[in-house]
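Heads up, one of the protein chains got dropped from this complex, but the rest are sitting where they should.
Labels for the chains are A, B and C, by order of writing; each one numbers its residues from 1.
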Amino acid sequence: MLQVRIHGRGGQGVVSGAEVLAVAAFLEGRHAQAFPSFGSERMGAPVMAFCRIDDRAIRLREPVMEPDALIIQDATLLHQVDLFQGLSRSGTVLVNSSRPLEDLGLSTLLERTPDVRLFALSATELAVRHVGRPVPNMPLLAAFAALTGVIGLDSVIAAIRDKFPARLAEPNVAAACEAFDIARKEASHA
Amino acid sequence: MDKPFAITLDPGSSLANRTGSWRTMRPVYVDRLPPCNNACPAGENIQQWLYHAEGGDYQAAWRQLVQDNPLPAIMGRVCYHPCETACNRAQLDEAVGINSVERFLGDEALKRHWKFDSPKQESGKRVLVVGAGPSGLSAAYHLRRVGHAVAIYEAGPLAGGMMRFGIPTYRLPRDVLDAEVRRILDMGVELQLDRKVANVLDDMRAGGFDAAFLAVGAHIAKRAYIPAGEAARMLDAVSVLRSMEGEDKPMLGRRVVVYGGGNTALDVARTAKRMGAEPIIVYRRTREKMPAHDFEVEEALAEGVLIKWLSTIRNVEDGGTMTVEKMKLDEKGFPQPTGEVETLEADSLVLALGQDVDLSLLDGVPGLKIKDGTVQVAPNMMTGHAGIFAGGDMVPSERTVTVAVGHGKKAARNIDAWLRGREGAAPEKHAAATYERLNTWYYSDAPKTVRPLLDLARRTSTFEEVQKGLTEFNAQFEARRCLSCGNCFECDNCYGVCPDNAVIKLGPGLRFQFNYDYCKGCGMCAAECPCGAIDMVPETT
Amino acid sequence: MDPRQPVKFYQTGTFTVGNRLLDTDERSVQANMERTNSLNSGHRACQGCGEALGARYALDAAMRATDNQLVAVNATGCLEVFSTPYPETSWQIPWLHSLFGNAAAVASGVAAALKVRGREHVRVIAQGGDGGTTDIGFGCLSGMFERNDDVLYICYDNEAYMNTGVQRSSATPLAARTATTPAVGPHPGAESGRGKNVPVIAMAHNIPYVATASVANLRDLEEKVARAILIRGARYVHIHVPCPLGWGSAPADTIRVARAAVESGLFPLYEAEHGEVTGRTPIRRRVPVDDYLKLQRRFAHLFSPKRDDARLGQIQAIADRNIVNYGLLDTEDARG
Partner (left out) sequence: MLRQIEGSRAVAEAIALARPEVICAYPITPQTHIVEGLSELVKAGELRGCEFINVESEFAALSVAIGASAAGARSYTATSSQGLLFMAEAVYNAAGLGLPIVMTIGNRAIGAPINIWNDHSDSMSMRDSGWIQLHAETNQEALDLHIQAFRLAETLSMPVMVCMDGFILTHAVERVDMPTQVEVDSYLIPFEPRQVLDPAEPVSMGAMVGPEAFMEVRYLAHHKQMQALELIPQLAEEFELRFGRKSGGLLRSYRCEDAETIVVALGSVNGTVQEVVDAMRAQGVRIGSVAITAFRPFPLDAVRAAIGHAKRVVVLEKSLAVGLGGILSDGVRKSLSGIQLKGYTVIAGLGGRNITRASLHKLFEAAGRDELEAVTFLDLNTSVVERELVRERLQRRSGPTAESVLRQLGTVASGIG
């Protein structure tokens, strides 16, 4: 079972990010479960959402406490909340940032868990360019697909089209595709 | 429907709960005697005929009316309508114009030639009626209705008595009088005119009569001694009025003095006025004390009749000059001479000082008691002589047409009883329907409709009828002003206001019934009954 | 005069329940031998109950207007308790009692069900006392108004919680004695400056029809109910129904008391459409408020031991204001 935790702020599409990820997995015939960190957080507040993907029915109802992957939609959260709690030692971390990793001051994390794979993607910039709004969740998903290979790009695209009306879906698909390519290159270098 | 237990119930099932057991007072429907009926000398069931009239069924109204009074068209003209004086509506706005509706019905009957029913079967008895005046005609009518053979012996040349010889035509057109008399005769009543009864017993024997009703009018003028010269022209009111009926009208001259204060005095004065004279009424007391009806005084004054109050005539000289003395009322209200005099020029003096009845027909009839010129009768109108009854002007009572008609009816009932060997007890009278018992909220405000009066110019120059009749609309309107005091008129109030549906409506004309199974005795029906036809009485336990 | 009867029949009276001289269809429903008696005999209302009377007046009128296609929802209260104690009911119409405070909402549900089932010819009445209407049921009532649900809500206003033993409601008038506004202290009876005018609040919802009526004016009441029941949308009719028990009036005086309320101006009779007053029933014979108050023991403290001129003045002022505001002294036919 793969467990993903998505961090962000209210309004950045954290929850739909988890949902689209689950749908994508579903479209590949797998079982998936997506749910938010239930609360009454408003715009801007730190929020998170969870996604589990498995080949058998998922019964577990607890929040994702030991994520295999983290998607951080807002780098400003890095020093406000303990984002990495329970992260698997060989986990993957995808951060939405236009700045190079070293500038993000994650060195402590790397010291603690050297096997963790770290990636940065300036998804907001992509989103603004394609969608016209700073909603980085879809590009990040695509990048996540590229980095982990857990799901294919086609599924992500299909899930996006399932989730959004065409008007919104297509720009997001475009952003996703670009993100996917960037991430794949990154991954091949790493 | 598969109804759940207890929570869901079948409609109207509460009928099983007889809430009548809560009652401590029980409502009962009553009928009360309306003041109009109570005051009517002819005992007319006025409310009942108004009830029909307001519905527009005038014939039914008329038939109801003539149950008690065969002369509605006459009554509607000459009756002084005590019913209206008594009417409860007077305390609300104005009395109901009963008299005018009665006249409307009477005229309607004449116009449509409605007839009286002839008796179902003949009794085989014969009754003599002496006098074809109102009381005689009334008696004849009522006797005939119950099947007796009736003959009227009338001393005069025409039927009607005082209605013809005492009431001027401007108050009672003769065609009306004739028509209503005719209708009575048409029932098979025999009328012999110019048939003076010298001795009643002889005539009864001769005619084979089983009973007699004496109804001779007061035709003999009272005299008063007034010193006068031979040439002075002095007449009496009755003969003046009577002579108006004949060919040669009385010679009164221009200046006519009428002496007296009764209705007759006014009749004469107004008659004189219509003949072109200038009548002056001399009366020894005040207007308030005047026996004549006020509306007649009003009409007379309006027509230009002069009236000298508190005056007596001392003497009349040949030239027609008369001395009149001023009077004043003492503390007891009696006029006393003042010694102060004035003179009055007159071509003629008409004495209107009241009338007496000619009682000569009674000479030698045993058992009769006569007092102050009238025959004494028992409550059943029978004189001291068995089988001989009397009424109208002959007996002590007010002398009006209506009273006379009432006597005729009462006598007839008693004569019939006597002939059949029964007690002629009048039906039990209900308690009075007083104003306090009414809930007047339910009667909408409706001022009385005034009968049109003939305009003055024509009134003083012709003998045309002064008072005109009501149009149908007005008559109906007037009828509908009746409050139906004391008797249910099916307004549905009790049926409507009962919170327990405990009043059963029986349908048109059948009134209502209380459903004591459910009546809780709240009394709302009684409180909201407009005419006071419901009493609340304690439950007897 | 009653504007609804063009011809004036005198002996039979313009204002009586029946009128033998009118055509049958012009007569009041209550005069009809075939009236439905929607609330039938055997109910357990007090002697002279104004509410029992008002309910039958209103529902019979509605039954005739709808050709008996009627459903009624009833709030908890006297009317409900005295009409349907197991195992007997006095209702002859389909009738549902749910709770004290939800009659309007339940009726909305009934109306919705009838609509969705294509039975909109069946009309819905919700009814309750003043407590169930102006107090505990007010939220649901306002909601029903605001949604303009197809319901006629009838409030039988006897100005207090009679079912529970005469406690003060927001419809209890100034100075009235109730179990919770006793006639003691410097200001005996119900406080001044309190209470709720629900007909006016209903008008503020801008619903198609609002009317006030009284058991003292049957024809006016029937006309209004018959009119209201056939309108679509939310309608409100507020009927003044004296309570002999709670008001301390004689059972026989129920209508007399209601009449005095109307004739004094304390209970104005009017109609409003979409928030605008469109008609009123003028006073026939104006009376001072004393004539109304003196009939009721709940106001006895205003007259003895000594006359409370201040309070009486306040009450008379209320009546006078109504008469001006609603033009109640005009004899012209307000409905034109």
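A few notes on this one:
Methods note: contacts are C-beta pairs under 8 Å (C-beta built on N, C-alpha and C of every residue); 3 or more make two chains touch, one makes a residue touch a chain.
Source: prediction; values computed, not measured.
Partners of the chain left out, restricted to shown chains and counted across the full complex, are A, B, C. Of the candidate positions C:Ala31, C:Ala45, C:Ala65 or C:Leu114, contact with the unshown chain belongs to C:Leu114.
Of the options C:Cys140, C:Leu174, C:Ala228 or C:Val241, the residue whose C-beta touches the omitted chain is C:Cys140.
Touching the chain that is not shown, out of C:Phe15, C:Trp91, C:Tyr236 or C:Tyr292: C:Trp91 (per the contact rule at the top). Summarising the interface, subunit B meets the missing chain with residues 1-11.
Subunit A meets the missing chain through residues 18-19, 22-23, 26-27, 31-40, 46-48, 57-63, 65, 81-82, 85-86. Interface residues of subunit C facing the missing partner chain: 68-71, 73-74, 80-81, 83-87, 89, 91-99, 101-102, 105-117, 122, 139-140, 142-143, 146-147.
Basically, only the chains that are shown with their structure count from here on.
The touch graph of the protein chains shown belongs to none of the named shapes.
The central chain here, found by comparing per-chain C-alpha centres with the mean of all protein C-alpha atoms, is C. Subunit B and subunit C, compared by their mean Cα positions, are separated by 50 Å. In terms of their C-alpha centroids, the spacing between subunit A and subunit B amounts to 115 Å.
Annotation for subunit B: no residues touch 2 or more other chains.
Touching of two or more other chains is recorded for no residue of subunit C. In the complex of the two chains, the subunit B residues touching subunit C come out as 6-7, 9-19, 22, 50-51, 54-55, 441-444, 446, 477, 479-484, 489-493, 495-497, 499-502, 505, 507-508, 515, 517-518, 520-524, 526-528, 530, 536.
Remark: subunit C residues 1, 8-21, 27-28, 30-31, 33, 37, 40-45, 47-50, 52-53, 56, 83-84, 86-93, 218, 244, 250-256, 259, 285 touch subunit B in the complex.
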